[in-house]
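The complex appears here minus one protein chain, its other protein chains still in place.
Chain naming follows the written order as A, B and C, and within any one chain the residues start at number 1.
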Amino acid sequence: MTAKAQRVAWLGPILAWVVLLFATAAVAWLGVGASGGLRFGGALALAALMLGTLAFGLVGVGRNPALLRLVAGAAFLFLALMFFLSFADLMTRLR
Amino acid sequence: MTDAAAPIDHAEPRSRSVIAGSYLDSEGGGLSEWLLTTDHKRIALLYAVMITAFFFIGGAAATLMRLELVSPAGHFLTDDEYNRVFTLHGIIMVWFFLVPLIPATFGNFFLPLMIGAPDVAFPKLNLMSWYLTLIGGLCVLAALLMGGVDTGWTFYPPYSTAFSNSNVALAVLGVIIAGFGTIATGVNFVATTHTLRAPGMTWFRLPLFVWTVYATSLVMILATPVLAITLMLVAADRLFGLPVFDGFRGGDPLLFQHLFWFYSHPAVYIMILPAMGVVTEIITCFARRRVFGYAMMVYAVLAIAIIGFAVWGHHMFVSGQSVFANLVFSFLSFIVAVPSAIKVFNWTATLYRGQITFEAPMLYALGFVGLFTIGGLTGLFLASVPIDIQVTGTYFVVAHFHYVMVGGAVSAYFAGLHFWWPKITGRLYSEAWARFAAVLMFFGFNFTFFPQFILGYLGMPRRYHTYPAEFQPWNVMSSTGAVVLAAAYALPLFYLVWSCFYGKISPADPWHAKGLEWRTSSPPPKRNFLRTPVVTEEPYDYHDPGAAPQAEARPVDAARLAAVAPRPIGGAHG
Amino acid sequence: MNGIPLLPQSASTFAPPTDALYFTLVAVSGVIAFLVFALIVIFSVRYRRGSPAPRGALPPFIQHEFEIGWTIATLFAFLMFFWWAGANQIYQLLPPSNAMEIHVVAKQWMWKIQHSNGVREINVLHAPVDEPIRLDMTSQDVIHSFAVPAFRIKQDILPGRYVESWFRATKSGSFRLYCTQFCGTAHSSMVGSVVIMSKPDFAAWLAGQRAAGDLAGQGRTLFASLGCAGCHTPGGPIHAPDLAGLFGRKVPLADGTFRLVDDAYIRDCILHPHSNPPAGFDPIMPSFKGEVDDGQILALTAYIRSLAPRTGAR
Partner (left out) sequence: MAEAALASRTPNALREPWSQLSRQREAATLGMWLFLMSEMLFFGALFMAFSFSRALDPAAFAEAARHAEIAYGAANTAVLVTSSLTITIAVRAADAARGKLAARLLAATATLGVAFLVIKGFEYRDDLRHHLFPGHDFALGRNATQIFWAFYWAMTGVHAIHLTVGVVLVLRLFWLVRRGRMSLASPQLEVTSLYWHLVDAFWIVLFPTLYVAARG
């Protein structure tokens, strides 16, 4: 590794950060200004959006080797399994 | 012939100096060079010492229980004492014996050796895992000394959160700490397998033991955190009064069970998968025959590891879980039995047309196949809802999981211990005593646990220390068997320790086995191989694919060559 | 039953289908286990090292068709068992709509049963034969489990939730009831019995219980007139045991042993209060020997038995 100073690519992260700040504001607004399905669905959708922005904009998952993306995906797969099977019980109880 | 049939009286003077540069050689640092080591082989031995200690603590608890159960009225222990004893037995045996049993000992010792690596990917993390497990175990022992825990190893709320008058929080803390050690071990092994394989060691040349440790590590990484958070929520209730699972305040105790079994069912696979790997190594070696259906074995291991995450609800058929969920979990539980069945068939088929010998490791391994078959088949009973309703919470379940985890995992541990003992210590043990112990263990085990199947269908509940008199004959039988089993477990302690001092010096490859771990000296040098091995042959190359195995091992002098300077593997097809 | 038992009694309509599945599984497992063991033994003998048995490369059909064959065979066998077990489970799912309802309240460490006409009992459940019985159950503290092996039923009972189970007994007699979910100190003693009677007998028993209820009324009068209530009232001036919910429990005694509170113990306490008082109480109760006759003791016992525990739970 040479000690030569190089340019730091900061534009992408800053863009992601701006998106995250706007999303934060939007979530906060949903909490006070909206209600019902819009609040519930909107908050969850924004959570997903923020998570995606963080993962791709700041962590740079998109540039990761396939193996690392597989690892991250596997976590979601097993979480999905946990959610699905637990709710399979909860949602089908007779009373 | 192997050199293993060393008679007991064939004592040689203690001479470690013969084995130049072994990992066992002192560096002059005394005890601290062991307690601060980052050598995976030494860490494996640290684990072995620790789990042996825990095995005897847990075993003592089991002895007390079997003693108490000899009489229906239970004369020796009070209610509370008995509850603490079986809880201790469960916690110690599950988390401080069975979970680290094979992965942390043989996994640590042989995973790097088998893939031709100098160490694991993160040696310091490896040592930290051991300390975490140790600290966790000491927490549990402290909880024991302060009066014990009486919740059962399952920590079901609301009993564990609101009603138990014992040291639940401390025990739970111990389990959580040990859990982080388990996760660290899993991360280490997966990263090692991915990044440190020797040149030529492709995925489908990996020994099956490596595959099973790899799959086990994935299960450790994915399941253990769920246990950690679940038990943290229990601790949060006990310490701070956060009523997450409180049914009287709108929470759901079944939520705890879902989370707990999401970990604890895969935990069974943490125990049994590496056991399957050990047994595969041994059967193929002593049958001198390539593993039947290598690829299928790999897929079966991965399938068990993955599907194993989707079957936890069969622990909850009578818990108040919905009927639909019962059906789904019942279905998935039958499915997960298929890959296990494949493995049993493949082990059997590996014997076909072999050149079989019956040294102690092979006897243990064949015993494993028998006991695991019974354990697996009784799993089908538990997957069937109507039968599960009758036998869950009874001794049938107790018998079933002891067949899988003790008859299975512990037998495999002893098989591996005898198989790799010459490699680990550089010494040969007494073959006659070892064979005797193997046979004794098989019979003692069946004697102890088979009666419990019958007791279970009769309806005798587990965790009872007083019971109706008509159950007594079966209980007496079981307790008698336990005496035999205890003797069989104690025996190796004597002849193996004896061999450390007086055993014959082992050659590098006493069994004429395949696998890179045999291509270095016994015991191995500090960084495993003098030269990085290069792999060019298929796994288990005991005979040419198109030919029959020969009675004589081949290549004859490979072992001796390797002991001096590890040759690059392969090139010598036929 | 003499000798060593192998199978539980079969006393409900669930027992025959469950046993049929069980025996089939035992038979199939036995065959598979035998096959595996026999093959291991045969191969071990035939292919021991140096034996003259012919060897050679495995024929390709063994390597492939066999593997696929036994995988599929196992899969289908297992699916068949799933189908059978699942069908069985669904058949057992819902109680008939005309089922008789009995309420069960589980608590550490006793079973409290209440029949629909108000008759209560503890640790014993009386029910008629050949009649579907629906159990409506809840727990006052931790998770318990209602298990009657002779009926092949078991159901966990959850705090804060109602769960149900049902059975139709096919035999008269007394059958063991266990708690099979670990529930604390006296878990092993949380046992009882289910007494199945013919329909006329059950009707007579139920009527008798109502009479006993009247007996409890006499007992209450006596309890007041003899002055018992002066001390045995919670929060009263004198430290005396609270009798509510006491019957059927195990209590610690001053000498460190435990004693089940039953008819005999209550009789002892009334007549010989100093012989072995319960732990934690001064032996200050006077003996009532000579002041009460046996009939009055029965009435008092019935009254104490009828007292429900005082708890904060709903």
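Throughout what follows, a contact is a pair of C-beta atoms (placed from the backbone, for glycine too) under 8 Å apart; a residue touches a chain by one contact, two chains touch by 3 or more.
Because the structure is predicted, anything quoted here is derived from the model rather than measured.
Novice: Name every shown chain in contact with the chain that has been left out of the document.
Specialist: The chain that is not shown is in contact with A, B.
Novice: If the hidden chain were put back, which of B:Ile135, B:Ala162 or B:Val187 would touch it?
Specialist: In the complete complex, the chain left out is touched by residue B:Val187.
Novice: If I consider the whole complex, including the chain that's not displayed, which of B:Glu68, B:Asp150 or B:Asp252 touches that chain?
Specialist: Answering carefully, the residue with contact to the hidden chain is B:Asp252.
Novice: Taking the entire complex into account, which one of B:Pro118, B:Gly148, B:Gly200 or B:Pro468 touches the absent chain?
Specialist: Of all options in B:Pro118, B:Gly148, B:Gly200 or B:Pro468, contact with the hidden chain holds for B:Pro118.
Novice: Go through chain B and note every residue touching the omitted chain.
Specialist: Residues in contact with the chain left out: 38, 117-123, 125, 183, 186-188, 190-192, 194-196, 221-226, 228-230, 232-233, 236-237, 240-244, 246, 248-252, 255, 258-259, 262, 527.
Novice: Write the list of chain A residues that the hidden chain touches.
Specialist: Interface residues of chain A facing the absent chain: 1-10, 13-14, 16-17, 20-21, 24-25, 27-28, 30-32, 35-36, 39-40, 43-44, 46-47, 50-51, 54-55, 58-59, 67-68, 71-72, 74-76, 78-79, 82-83, 86-87, 90-91.
Going forward, only the chains that are shown with their structure count from here on.
Novice: Nearest whole angstrom, what separates the Cα centre of chain A from the Cα centre of chain C?
Specialist: A distance of 50 Å separates the two centres.
Novice: Can you compute the centre-to-centre distance for chain B and chain C, using the mean CA position of each chain? Integer Å is fine.
Specialist: 36
Novice: Using mean CA coordinates as chain centres, what's the gap between chain A and chain B in Å?
Specialist: Computed from C-alpha means, the inter-chain centre distance equals 38 Å.
Novice: Enumerate the residues of chain B that touch no fewer than two other chains.
Specialist: Each of 254, 323 in chain B touches at least two other chains.
Novice: Can you pull out the residues of chain A that are in contact with at least two other chains?
Specialist: Touching at least two other chains: none.
Novice: Quick one: which bits of chain C touch chain B in the complex? Just the residue numbers, please.
Specialist: Going by the criterion above, the answer is residues 1, 4-8, 14, 17-18, 21-22, 25, 29, 32-33, 36-37, 39-40, 43-44, 47-50, 53, 55-58, 62-63, 66-67, 70-71, 74-75, 78-79, 81-82, 84-86, 88-90, 92-93, 108, 141-143, 145, 147, 149-150, 152-156, 158-161, 163, 176, 178-189, 313.
Novice: State the interface residues of chain B toward chain C in the complex, per the touch definition above.
Specialist: It is residues 74, 79-80, 82-83, 150-152, 154, 156, 158-159, 162-164, 246-250, 253-254, 287-288, 292-293, 296, 318-320, 323, 326-327, 330-331, 334-335, 337-338, 341-342, 344-346, 348-349, 351-358, 366, 369-370, 373-374, 377-378, 380-381, 383-387, 389-390, 392-394, 454, 457-459, 461-468, 470-471, 473-474, 545-549, 551 of chain B that touch chain C.
Novice: Inside the complex, what are the residues of chain B that reach chain A?
Specialist: 194, 222, 226, 254-255, 258, 262, 309-310, 312-313, 316, 321-325, 328-329
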